[in-house]
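The complex appears here minus one protein chain, its other protein chains still in place.
First chain written, first letter: the chains are A, B and C, and each begins at residue 1.
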Amino acid sequence: MILTLRPGTTQEGIQEVIKKIKELGFTPHVSTGKERTVIGVIGENAILHREVFEAMFIVEAVTPISKPYKLVSRDFKKEDTVIKVGKVEIGGNNFVVLAGPCAIENREQLYQTAVAVRKAGGKVLRGGAFKPRTSPYSFQGLGGEGLKYLAEVGKELDMPTVTEAMDPRQVELVSQYADIIQVGARNMQNFDLLKELGRSKKPVLLKRGMSAKIEEFLMSAEYILSQGNYNVILCERGIRTFEEATRFTLDLSAVPLVKEFSHLPIVVDPSHGTGRRNLIAPMSGAALAAGSHGLMIEVHPKPESALSDGFQSLNFDEFTEMMSSIQVVAKVLGRRM
Amino acid sequence: MILTLRPGTTQEGIQEVIKKIKELGFTPHVSTGKERTVIGVIGENAILHREVFEAMFIVEAVTPISKPYKLVSRDFKKEDTVIKVGKVEIGGNNFVVLAGPCAIENREQLYQTAVAVRKAGGKVLRGGAFKPRTSPYSFQGLGGEGLKYLAEVGKELDMPTVTEAMDPRQVELVSQYADIIQVGARNMQNFDLLKELGRSKKPVLLKRGMSAKIEEFLMSAEYILSQGNYNVILCERGIRTFEEATRFTLDLSAVPLVKEFSHLPIVVDPSHGTGRRNLIAPMSGAALAAGSHGLMIEVHPKPESALSDGFQSLNFDEFTEMMSSIQVVAKVLGRRM
Amino acid sequence: MILTLRPGTTQEGIQEVIKKIKELGFTPHVSTGKERTVIGVIGENAILHREVFEAMFIVEAVTPISKPYKLVSRDFKKEDTVIKVGKVEIGGNNFVVLAGPCAIENREQLYQTAVAVRKAGGKVLRGGAFKPRTSPYSFQGLGGEGLKYLAEVGKELDMPTVTEAMDPRQVELVSQYADIIQVGARNMQNFDLLKELGRSKKPVLLKRGMSAKIEEFLMSAEYILSQGNYNVILCERGIRTFEEATRFTLDLSAVPLVKEFSHLPIVVDPSHGTGRRNLIAPMSGAALAAGSHGLMIEVHPKPESALSDGFQSLNFDEFTEMMSSIQVVAKVLGRRM
Partner (left out) sequence: MILTLRPGTTQEGIQEVIKKIKELGFTPHVSTGKERTVIGVIGENAILHREVFEAMFIVEAVTPISKPYKLVSRDFKKEDTVIKVGKVEIGGNNFVVLAGPCAIENREQLYQTAVAVRKAGGKVLRGGAFKPRTSPYSFQGLGGEGLKYLAEVGKELDMPTVTEAMDPRQVELVSQYADIIQVGARNMQNFDLLKELGRSKKPVLLKRGMSAKIEEFLMSAEYILSQGNYNVILCERGIRTFEEATRFTLDLSAVPLVKEFSHLPIVVDPSHGTGRRNLIAPMSGAALAAGSHGLMIEVHPKPESALSDGFQSLNFDEFTEMMSSIQVVAKVLGRRM
């Protein structure tokens, strides 16, 4: 961490800062320029004390020189993390498609969708039982009943499953039924939920918050790892910008960046990320080419009568078509699907 | 709700849409232009079914004509809601300052701050016991012990108190100690927490999410009201933008807008909203002039050694000075402080 | 265009709006709901008068039902526009790479780069002579001398060239030397420049402004077409968001969207769009897979001593490697390179 002092700071002021640095157990390294004095604070995790220095009037700026996350970083672990869920492997050279309905509406809808997804090459079955909805008057999901359907259908078709938990109190229940627990974008900084999931051993699919910087995204993953659960799959799902033609702006640059900074796998959700059905296929191809470890796609037997997010769901034919064009590109890029 | 159909839609297509509208119990109103056909969907809460229509290929756009919230709207209740907490009234013509340390560090720190706040004209004591922190390695708050200090000091000085609950499981505990329960920006769409608070009767201070549109902000308040708790105070605390010179961009336009759309009181938090100590006084004055019902300010005996957010806290002298300049303006504007 | 009136509007108010609509030569179409009255304004280009109605107090909202652009729209021209520059075709099924140094520093640097670009499969030579720089103290480009080098090198190697004009007074000069004139992101709404280019017949490469919505981007192209110049190539180059890990957020969704709305070709600039050298290759692949008509890439003999934007330039080896992996994907997607 580097402290830049204001111009005109006196020798006394500099001494006070140095004293504080030593008090905290770090080593100061002073560098005096023509206009400004700069002090390096040397020592492990010095950055965790940045607020102490930001609050000092004579400190004009505090600049971190190391990343605030540890366990999720490439520095901590060089090789890619590969997470096994049943027979499916997520991470490394694998390209995995997780697909299914946004919300589970009934057993039949889920079953039909799962059959179509599996046939087209989808490996993991997704389906929402607890739904975070902006309006209290919208369909909130089937809850426990939905979880039961998901477990049954997943078992019958031998597909691992993923579904969302919104409340720390749901973690235990969801763990009994699903193979991967999803954290939605709105809960990316629900720290009590993250801690609860960190104490579980289930794989977690953590979605990026709609206004989260990549660093904050990785910090939220760090919450889970720091409690002992290393099985975290990241998911880029679009950020909020001024553009109104899409529901969110899918930030595909996040894929190569996250792969540079972290060993954790990252998948992309073009359904929520764009909110427009006809953008899903091109953006899925783009995600693959950008280096993503997989896709999360909404599929519905009849999108136009879906109880949730039908506008951004593919029907079975559209999904099958998208999958075959993806497979061609995956093959030429040497990715395992 | 208005449906704009794609150019070239056939009579059959139009009939299909009309059929669907009637099925849902609404009245269609067709208007045929040169290029496009437009259909009005008339009936209460038609907008709640917007997804059904968005999923239809021939529907190019769905345009709401009424707001998606009900109980929080000015249409529902014309006069300002005034919330009484002890002897303090929030809303209407009152201008109330809620102040105290970001995090409660110990009893002494809280007590000293409370005395200074009250002396300068602050009416409600704030102090964090459970702290949402981006990093799992940062100070997470004193928890239950902090709550006890808060209740004791509030009682001793006869000041109502406000503190944050982050987890639905904390609501009961926090309710026993505090007079107002705060929902932090990161939890604005933690819907299980909102529902839990809706079932409590305690006043809630709901902070705007850092990427929440005003409509979404009001929808989150609607979650609480829809469960039966009408005592909601809104709080503008800055939104996330590209600007880096401030921590967030304080959106003061939200104040007159929320007052136009809703009967609920709205206060402003310039401490988090700017993240810079020297902006707190000017932006507090601006919030008052924009019509805010109050301010939420971080005060600390020694900001430079604060365990949390010292950079954006005022010391006692700075707070006192700010309060006296605010009082002068409040008086000339006819606001009761 | 649809006008939604405020609740409680009287019959007189409605009549006044109707009168205004007729005055402007349009046909009103009134639809009376329980809470609100809605009036359709039928007639060509009604939306151009939206401000008249927005200014009326009783009009709560004005909703366009047709796009504000005409000549650039797919409605106006169904098939893709293909622009010929020398022997190079841009648009349709072609995938064209435009590459070269950000700024022309001297003849030798430009020549060496052009040779490397051509050898690796780049078709159009880019190079800046007039440079828009945030700081008045940064290198501003070689100006006319740079233009001369560009024309010479392009001719010698038989490559069409592209360079930026920043000022309407430069259009004539730049036209004499370059084959395509670039409009930079900061000038996307420099309407006098756009008009000047519209009166020229030279192909224009129009970059998206860093805070431009896709609709505004297309409106700026409309300025050029409306003056008679139909040879416009669009370029997505990243938008400004809260994310700081990249210089801008490359909005690849813009590619399929623009192709849906418009017949004009669109290329992607991952150099400026990400600002990080190691993101250029993955985002180039992603742009191709998203359906882009080409790429605009910065290449420099020695990026670490570039006078402008070295941080985001590829050296010759990196460019060559990127091109070969792009070619493999282009082939399997059936794109002509």
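Keep in mind that, in the parts below, contacts are C-beta pairs under 8 Å (C-beta built on N, C-alpha and C of every residue); 3 or more make two chains touch, one makes a residue touch a chain.
Keep in mind it's a predicted model, so treat the numbers as computed, not measured.
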Point to revise | Residue touching the undisplayed chain, where the options are C:219, C:279 or C:295 | key: C:219
**Study point:** Candidate in contact with the missing chain, chosen from A:29, A:201, A:302 or A:331
**Key:** A:29
Practice item. Identify the residue among B:27, B:175, B:249 or B:305 that touches the chain left out of the display. Key: B:249
**Study point:** Missing-partner contacts on chain B, residue numbers
**Key:** 211, 213-215, 239, 241-246, 249-253, 255-257, 260, 273-274, 276, 278-279, 282-283, 285-291, 328-329, 332-333
Practice item. Over the whole complex, note the residues of chain C touching the chain we left out. Key: 45, 48, 51-52, 54-57, 68-69, 132-138, 166-169, 186-187, 189-193, 195, 209-211, 216, 219, 222-223, 226-227, 240, 303-311, 313
Revision key, fill the gap. Contact residues on chain A toward the hidden chain run 2, 4, 7, 29, 31, 33-36, 38, 40, 42-44, 61, 63, 65-66, 75, 240-242, 244
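The definition used in the following text is that only the chains that are shown with their structure count from here on.
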Practice item. State which chain is most central when centres are taken as means of Cα atoms. Key: A
**Study point:** Centroid comparison with chain C (C-alpha atoms), farthest chain
**Key:** B
Check your understanding: Distance-wise, how many Å sit between the C-alpha centres of chain B and chain C, to the nearest whole number?
Key -> 39
Study note, to complete from the structure: Chain-centre distance (mean CA atoms) for chain A and chain B, in whole Å, is 26
Exercise for review: Give, as an integer number of Å, the spacing between the C-alpha centres of chain C and chain A.
Suggested key: 31
Check your understanding: Could you say which residues in chain C touch two or more other chains, in rising order?
Key -> 241-242, 244
